[in-house]
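Scroll down for the structure; my scribbles are underneath it.
All protein chains but one are shown at their positions in the complex.
When the chains are written out, they are named A and B in that same order, and each has its own residue count from 1.
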Amino acid sequence: MSRGIRGWITTVDHKRIGILYGVSAFAFFLVGGIEALLIRLQLARPEGAFLSAGTYNELFTMHGTTMVFLAVMPLNAAFFNYVVPLMIGARDVAFPRLNALSYWIFLFGSLFLNASFFFGAAPNAGWFGYANLTAKQFSPGPNIDFWLLGLLILGISSLIAGFNFIVTILNMRAPGMNFMRLPVFVWMTLITQFLIILAFPTVTVGLIFLMFDRFFGTNFYNPAAGGNPLLWQHLFWLFGHPEVYILILPAMGIVSEVLPTFARKPLFGYPVVVYSGILIGFFGFGVWSHHMFTVGLGAVADSAFSIGTMLIGIPTGVKIFNWIATLWGGRIRFTTALWFALGFIAMFLMGGLSGIMHASPPVDMQQQDSYFVVAHLHYVLVGGSLFGLFAGIYYWWPKLTGRMLSERAGRWNFWLMFLGFNVTFFPMHFLGLMGMPRRIYTYAPGLGWDLWNLVSTVGVFILGLGILVFTGAAVASLRAGAPAPADPWDGRTLEWAVASPPPEYNFAEIPTVHHRDELWALKTGRVPREMAPPVPRELHLPPPSYYPILVAAGILVAATGALTHVALVVAGFLIVVFGVYAWAFEYRS
Amino acid sequence: MAEHSQHPPVRTYLVVAAVLSVITAVEISVFYLTIFERVLAPVLIVLSAAKFSLVVMFFMHLKSDHRTFTGLFVGPLAIAILITLALMALFGAFVVAQP
Partner (left out) sequence: MSSAHEATFGATGLDHRKMGVWAFLGSECMFFGSLIATYLVYKGKSAVGPHPHEILNIPLTSISTFVLLMSSLLMVLALAAVQRGDALGAKLWLFGTPFFGMIFLGFQVYEFRTFVSEGLTLQVNLFGASFFVLTGFHGAHVSVGVLWLLSLWVLALRNRLTRADSLLVEIAGLYWHFVDIVWIVIFTVVYLIQ
């Protein structure tokens, strides 16, 4: 394994790619966090003049886009990459070079999107970019072009990763690991990948129409020519609602790994948790119009989507009971990972409850586009996804780095984040019910909104301090953390059977699985322990390759060309074609 | 490889292609024959679904291949069809025009 920059650029090792995903996503998470701080500073006082209206629009658009596509999704991807092959007892993913390609496309797409700031043209139509705010007529600058091209690029990355992980999970399970022995995190990853490959095509089509409207003068979303802006809303939310589950299901998977480990009990009702996940994923495609109750779809459609949305609350609620029942009677060890998992359950529950409120169209019509919705979505995405991800970070950090994280700093990290999060977002429920609309860059005094906005701004700094503590603890751990043993938590799944960090080949011998909690079963002697071979036999690991980054660069060049000169589009296309051919023949003598 | 032995022989391919050609000819005739005007859409949809299924089952071998492949394809196909119908309904495609 070659070290240095070249080693990282050409790597096809799922563990290194996982680390690349994690580091990049965390960097973008900090960028999105700074955007949030700026937004809250502007809103701290009425008639705030910290930001201009235009800058404010750019910041909330980029905050949303960044957190969804550049922070939470790739943080999930970091765990898919690092953990899934280890959990299923594989040496790598099914298509190691495609895996590298996904990462590089993600990185270049993210940089492309953020490059808009340097041209003073950051996207500014909100993260769901409603037509016809995005029309050339109302947004003549390149802002929206950066956004739509960036999202198209990121979509390619997610789709490729989706195909890769579906095949990996279906096809690369170790002998004996049948579907009812699959760790829940792997199950949730599998469902998430299906959601990705089925949801991203619709938004891709929506973005292609937007691109044609803006670049070639079509009228897909132009009502003056008979077009219907609602088409965008449908295509976007057909993606956007499954996307919500794409963001949350991996966190549910992480929590389902963390809770049993630290309660020292198998997950309560494993099959039910799995089936609930499948149901959530399936129903996720049938509820998109609950984002659109206020457009007037008619009583029948509203009722159907309302019932569907309430139904989807059932499997979600079932999971919450399963997690609580897992803790019940367990010998609980209060590690930071467990605290974040507990925080996840409580905060996600609150976000879920306000979500069920929105499922009722009359209620939703009062709350639409108010800060109540902002509160709801942050409870689900920060209290839910992000807390789940932090549980995962604390849980798997020793495995990834070979070092322990300070539990003391972790406790500070958790409580600061928990406190800051609630101080920031709980008041937004009040603000929303008092009528404060989202996405306004300032407000008049005397509306009763002053106090809660100030409280919320104070809260976001506490939240930021929590993240800062984590960053400090992470650096300290990497520099001088205590060395991590292979199995620091008395783990249940196969990743804890190998060294921390694992050798490049993961498993000297592909394990045979006999039990759902295989490692526990091994440690307690319920299944026979096999003799591990002292020296790995000759292993064929995929060699590094330059072509993934080359193909990704071609896509970046083509997207840049769309904003500058058509010659670059052609050049980018040629780079991709060359890269694909070179790729196909790389191993073919 | 074991899975390849299950592929149908060339004769099957030729028969399927012949049937596909006949159905296409019928489709075009139905289009031009005025007696079918009132049931044109349903008849054409059934015919094209038949062609679609024949290609998928025999040329793409789903009839004899591993069920995993069928699941990977038919599940998404069903969702795509349902969503297409739902979108048409939401945009009023199935509402009978009022005079």
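Brief remarks on what is shown
What we mean here is this: a contact is a pair of C-beta atoms (placed from the backbone, for glycine too) under 8 Å apart; a residue touches a chain by one contact, two chains touch by 3 or more.
Values in this document were obtained by computation on a predicted structure and should not be read as measured data.
The missing chain, though absent from the display, is touched by one residue of A:9, A:111, A:231 or A:527; that residue is A:231. Contact between chain A and the unshown chain involves residues 94-97, 159, 162-164, 166-167, 170-175, 177, 197-202, 204-206, 208-209, 212, 216-220, 225-228, 231, 235, 238, 540-543, 581, 584-588.
Within the entire complex, the positions of chain B that touch the omitted partner chain are 1-4, 7, 9-10, 13-14, 16-17, 20-21, 24, 27-28, 30-31, 40-41, 44-45, 47-48, 51-52, 55-56, 58-60, 66, 68-69, 72-73, 75-77, 79-81, 83-84, 87-88, 91, 93.
One rule holds for everything that comes next: only the chains that are shown with their structure count from here on.
Every residue of chain A that touches chain B in the complex is listed here, in rising order: 166, 170, 197-198, 202, 228, 230, 234, 238, 285, 289, 297, 301. For chain B in complex with chain A, the residues that touch the partner chain are 68, 72, 76, 79, 83, 87, 89-91.
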